[in-house]
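A single protein chain has been removed from this complex, and every other one stays in its place.
A, B and C are the chain letters, set down in written order, and residue numbers restart from 1 in every chain.
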């Protein structure tokens, strides 16, 4: 049996952890809101241990999987009498599925290395559906031997599992992917708002664009399903996409890449986040454009 | 037999016209460089008439198809002793497949209406391959009755043929589609330059992005085939994409849609156009980012 | 006596016209809201004729001075049975003090030239105070002989009177001046919001900046007097500054100058205009930044 600790049972984390709640894995879980961990253990069936702290979860585990909102949350988890570092075992490793930032991940990796613990950043993509089906894409950064060692655990929830480069590379690729999503969302919002005001049906425009060179996952899926329908379901918070674009913009700056489009998109999402609040879905960023333009894209 | 005049035998126009060089169509062609028209007629076989002026081409035609670089080129064609207006027949109509700008198209439409000639803007998408196979997407703007009347002609070269709205709507949709292409190209260029400098293989990053939410036609096709390969084939001029983004940005301004991303993209392509010259391909815009960043995406 | 017609008795126009309400000038005035013209005539003393239409005002005048919100307003004034063109005298000239756009001014100039009437664009700067004191800066575009002919009239209200270049040049210089004001306002707003949140007193920061290389008319005057004081007096509408930045951005585009900063500033003011409405003062644009940032600069 492979002993695994899973910390962070959110919308993505919980269905990921479920795949580890059965042999050959032996699972301990921890969540900041303890009730969520108990509910998870109850529904996951026998054999899931609810740990009372990060340290407690990590004790005896060969693998510690983290799935938290931000790298800062991971950082906060490490220290203190009941922090992760107090319980984690020399020779074990951390698989950090948080959509983190490369610089913080590198710092965390170095702190763990100093006490003989391995680390890879391993953010995922694919949404709750992918987490449930175990078909997530996992973007990893770090040492190749650690990546190989973590493979059996990641296969439980992932399908496309890729080593992108040195520590932080998984975070960087995830951030750039999400930044492109953000760029596509905002640019299509501007374009479709203009067409709608010009008397063109946005559904028809999307139909044409999706058959042409301007198409993207955003115009194929998000606009028809969520904007035109005025549904705007809340599946992925704008606050988190704002964070991700910010990380991608930071990767560009650190690498001295002049990047006006990414930086501007980052500011637009910062403004939208401020205007729409913490609970808004990422697609609702389009509402800011609609409000500015005085039109609904429908 | 339906008499058709085709003006503008460029890379897209020539293969489009070829579909009209056979029954039930009777074709007259004109091109600014007359040699091109003669070559076309020779290769298209018997029955194609090479007109000596726009007026000459239009004489007797029920449909005049235009496929020129810009609306300004169309405008220039109209006047003079041998201009289009001197030959075109009351009761006929113009199908303008130029990737034009809505305002100029509306002006041209009004001038034609005043002499009893119909007009629809009908820019196409699908490249030379689509033109050859007759599977272009055609985005139309104008009166519905004219659109229906033009349908048999457009079916010769188009597959998805859509009436987008009033005159200029086809131009607007085409411009927005191309502006999204431009945004996607530049944003992916920035992101991939940053990842490459951070030690991530861009091929691998594209593979992941194309399986995730940041994917687009651009990351699926243009980057793998043209950038990573360093091929940069010259299929669609940067100068023309610059023009198209400018048209889309203008549509947004005219409709009072605050559109920072489209406007910034327009300026970046204006700068790239100035830096790379008239002959560069649109994908070569990525070279500007590479030069600024001191890295090749490969 | 020099016969002058003055059309447009707004906040700037009325005090300008007052300088022409005495010998050697003989003044006729017209205003869209007729009551304003009557009030003006009453307070200006004997000898001011209140015209009942643009045509009526222009009849017999050697000089027609226009001071309207936009070039579109000028354009609207020209036509119709009682429009300016119906009354204006061959051999007279128009001095257009509207903050107009160069393209429309060129069109209007051409229409007037066709009927033997001269035209210079002559927008002014200096506010209501400058208008009252007769110390406005007047930026002119057009023919040098016309400029010289208009000089006695312009000297009545202007101090620095400059011929900037061909028709539209006055508009262009005015627009660029106002665009720089807009850029300075927004950039200082961003910087001071950041400093305020970082615990720095904005009054102190302004004091230092005004003694250093980052100072401008905006940091010297507008921020201390209107933002820090929270006074935000309504002296020049945001809607009009939005228009002016848009004109400057258009001048840059027409002249094929890549101009990312001017275009972005134009979009930010478009968004601010949409968010704050028609009556907001131009300095209130800073409120948008404050709202986004969750801080007051005070």
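By definition in this document, a residue touches a chain if its C-beta (ideal position, glycine included) is under 8 Å from a C-beta of that chain, and two chains touch if they have at least 3 such contacts.
Treat the numbers as computed from the prediction; the structure is a model and nothing was measured.
Q: Which is it among A:67, A:211 or A:264 that touches the chain not included here?
A: Checking the options A:67, A:211 or A:264, the one contacting the hidden chain is A:264.
Q: Quick one: say which of C:79, C:148 or C:207 touches the chain that got left out.
A: C:207
Q: In the whole complex, what residues of chain C lie against the chain that is missing from view?
A: So the residues of chain C touching the missing chain come out as 102, 125-126, 137, 139, 160, 162, 164-166, 168-169, 172-173, 176-181, 183-184, 186-188, 190-195, 197-201, 204-205, 207-209, 211-219, 248, 251-252, 254-262, 264-265, 268, 289, 292-295.
Q: Footprint of the hidden chain on chain A, which residues?
A: With respect to the unshown chain, the touching residues of chain A are 246, 253, 256, 258-260, 263-264, 266-268, 270-271, 274.
Q: Which parts of chain B are in contact with the chain that was left out?
A: 260, 264, 270-271, 274-275, 291-294
Here is the rule we go by: only the chains that are shown with their structure count from here on.
Q: Tell me the chain pair with the top count of C-beta pairs in contact.
A: A-B
Q: As a quick test, compute the distance in whole Å between the mean CA positions of chain A and chain C.
A: Each chain reduced to its C-alpha mean, chain A and chain C end up 51 Å apart.
Q: Provide the list of chain A residues touching at least two other chains, using ranges where the numbers run on.
A: As it turns out, chain A has residues touching two or more other chains at 260, 264, 292-294.
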